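Mind having a look at this structure? Questions to follow.
Every protein chain except one is present and positioned as in the full complex.
Lettered A, B and C in written order, each chain numbered from 1.
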């Protein structure tokens, strides 16, 4: 069975984090890992783009009921219609997670992940005890798959 | 963007419904349709098997937190940990649905789908006003994609 | 601990069903039963009004995030922001349920309740195997508390 890794992060972040997310998407796709994310813009779009350009499989769990909210690089957009309760599904569905920058929504996902004992690798994200910091996309991918 | 069709139905059903589900999975996969289902046994397993043997893409939205509950033919098992609240996500994520036999869980999904105006094709399932009856797997697939 | 009974039914129903719902609310309140419902209009508003005028305690589990969607007779409006996934919470929270008229949303709740083995008393609602039919508000309340 293929591994499933969650990639979480903000909709509005600096370009350097979008670059990191793209690179994470590329690396995970090249290792044939399924990516689960929130399906919207920013980090979510960048990671899907990186995966998409490398034939990766991406799932976007959208907060709204409207599939049109998905970024154009999501392969499988799933419209939950449950608002931010979908954050929990992203976390539950992932075997481990990479968090890139992000605001309160990302923080809620980090907390839910750590609450269930899941590994969370951080790239320029919230400095919460339990998050394992990585210095590059490559290191983040290596750490999350260890 | 690929179409996403939900296939719903019971865990414990007669062999003839498993055969129908397998055939529905085969036909949808051959048309390059993504299948969303509940990820468990019975109809869900049969439709995933039919799709899997034809290189189809299947998503299993599991009620539990444990990915090991997924049937072996689910390509992307997503553990929601939300119990039967995941029924709503199956419905929301699907552009239209095929219901095959099934008990009360399936009925709740049919009702949620009709409540949001989604098309539901029925194969030996609950006789609810609004469900469009099909006589074969082929007819069901044709009707759901119309 | 006080009993918790769910009362489910449509937003748009004939006057006779509103009268039944009002009466169910009155009878449950007089027996000091907590009522859980969907918090909106129609049957939900009528049952809350009947309870409210008899010092009953009512909980309205709203689909939206906005508490202002609650009918004016809900004592405790809880805004779930989860859309119709809140149907499941109404069902899970109730020890048994009374269904009055209603459309597909009500049908989904009936199905979810029967799926978990909960007792459902019906007043002019969907004719689903497992629903126990009552002929009056009084009979419905007696049956649901048996």
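Definition applied: contacts are C-beta pairs under 8 Å (C-beta built on N, C-alpha and C of every residue); 3 or more make two chains touch, one makes a residue touch a chain.
None of these values were measured; they are calculated from a predicted model.
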| item | value |
| --- | --- |
| Given C:82, C:98, C:128 or C:141, the one touching the chain that is not displayed | C:82 |
| Where the unshown chain meets subunit B, residue by residue | 65, 81-85 |
| Hidden partner interface residues of subunit A, rising order | 82-85, 87-89, 92, 103-105, 107-108, 111-112, 114-116, 128, 130 |
| Hidden partner interface residues of subunit C, rising order | 1-2, 4, 34, 36, 57, 59, 61, 65, 67, 75-82, 88-89, 92-93, 95, 116 |
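One rule holds in what follows: only the chains that are shown with their structure count from here on.
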| item | value |
| --- | --- |
| Central chain (distance from its CA mean to the mean of all protein CA atoms) | B |
| Computed distance of Cα centres, subunit C from subunit B, in Å | 30 |
| Length of the line joining the C-alpha centres of subunit A and subunit C, rounded to whole Å | 39 |
| Residue numbers of subunit C (touch at least two other chains) | 82-85 |
